[in-house]
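Missing here: one protein chain of the complex. Every other protein chain is in place.
Up next, chain A:
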Amino acid sequence: MALLSMKNISKSFFGKMANSQVCFDLEPGEIHALLGENGAGKTTLMNILYGIYSRDSGDIFWKGQKVSFTSPRDAIAFQIGMVHQHFMLVPTLTVSQNITLGLKEKGYPFTDRKALNATITEVAQKYGLQIDVNAYISNLSVGEQQRVEIIKLLYRDAELLILDEPTAMLTPQETEYFFEVLRKLRADGHSVIIITHRIPEIMSISDRVTVLRDGYNVVTAKTSDISEQELSRYMIGRQLQIIQREAVVSDTGSEGISLEEVSLKEKGRERLNSLSLQIAPGEIVGVAGVDGNGQKELVEVILGIRKQSSGKIRMDGVDMSSMSVLERKKLGIGYISDDRHQDGLVMDMSLTDNILLKTHTDRRFIKHGLINTRLVRAETQKAVEDYAIKTPGLNTPLRYLSGGNQQKLILAREMAGNPKAIIAHQPTRGLDIGATEFVQQQLLQHRSNGCSILLISADLEEVLLLSDRIAVLYKGCFMGIFPNTPELNLSQIGLLMAGKTSEARKESL
């Protein structure tokens, strides 16, 4: 008998179907992967199971019994636990407090914290999860926070663990360690649903896989019976084009972007530590590293959003260290921010107005001191056509466009007029495979046009795919810069991303 069985689940948001008649089965003691692109409805389906969303129709059976959860509390009572993509941990509380949050332990509300800590440590050690129970969440790394989430579920006796994109923020080594934990859990009789869009990981960890596309379930199969190619075809509904990075002869006439011992100190903390790097025209330098190791700072220093404490930044030999953001952009720098909602776009403004955000000082668009709306509209129309942006109209607020189409608008704006340099910070974050492919091809296109590109991505695969050279960033330092050749030692990169220099050195011997 299936442990869990979801039958004909439907759910719509604002008239748009997120799940249509989805069926999903889970056997006891299996690791079942839920695969699909962003927006395919994976998380929605699991949130429905977990009682976070209410479903429009369909039935859920847990151990053969019909259930309906209206809040996570109900799901937890049935020993179902979920780790969300964005961790559900309160940063101002300790590990121990977070783990027991919402539980009524012995002596409640005056619980004996020491006794709880002992139990928590015992549970954690059983699965080889190391954690300091008295540490505050805000001081923990992403990997550690994930451990806390898992311990939280185990402490609550979860029989089924639902994990939403658990490896998105982990280094390759952390991922391997994490999969070991999952295997231990399976051996111990737990069942796991792992939501992901990374096919290789599915092949390595799961017993069965269910693919969702556009809210429908496409296929459920044993992982051993299906190939990576088949999975990717099921997931995106067509054959994926293979991106090829061709050799580009760089034009020696100019220098591109160069950083000379750039440091940034903020609030007494060293954010960037003497970074030196040169990106030649026609070159993509990829920065590998776990999020929060100075990526944002590096990008913003190059653009002039933050001011470096020391060092020089040059563009084609011109020292732009003391220039304003606008002056730098006028030198020909395009900027794709990692957070398009925060830094890239104004969500309530139309496409035209968002195009104007960068070009409002451009003389071409100004006539008698006023903006020449007709010209801007023409420019926007061109962008919509060139980049195949799906939109109801030019005056539609960006909020109503999908993430991929929003990102395309940023590309259209930042890549207009053949920039000399592009700073691409997580350019494909939150995009589905189709849109990702498009963005990556655009970057390669500009590379062939002689653009210097800095690519920062949390996705190591992407860095490997696009970069000519790879720089590893850890705690604001470059741990090394390597040419991206087939001989590149991946586990060395992974160790450097985790700051393990000595082990990495051993690895390279």
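As a convention for this text, a residue touches a chain if its C-beta (ideal position, glycine included) is under 8 Å from a C-beta of that chain, and two chains touch if they have at least 3 such contacts; residues count from 1.
As a convention for this text, contacts and distances are computed from a predicted model.
Colleague: There's a gap in the complex where one chain should be. From "Simple sugar transport system permease protein", "Chaperone protein HscA", "Cation acetate symporter" or "Amino acid/amide ABC transporter membrane protein 1 (HAAT family)", what does UniProt name that chain?
Modeller: Per the UniProt record, that chain is "Simple sugar transport system permease protein".
Colleague: Which listed residue (A:2, A:67 or A:93) would be found touching the missing chain in the intact complex?
Modeller: A:93
Colleague: Which residue, A:64, A:102, A:417 or A:483, contacts the hidden chain when the whole complex is considered?
Modeller: Within the whole complex, the residue contacting the unshown chain is A:102.
Colleague: For review purposes, identify every residue of chain A that touches the missing chain, sorted by number.
Modeller: Interface residues of chain A facing the absent chain: 13, 52-54, 71-73, 76, 82, 84, 87-93, 97-98, 100-105, 108-111, 152.
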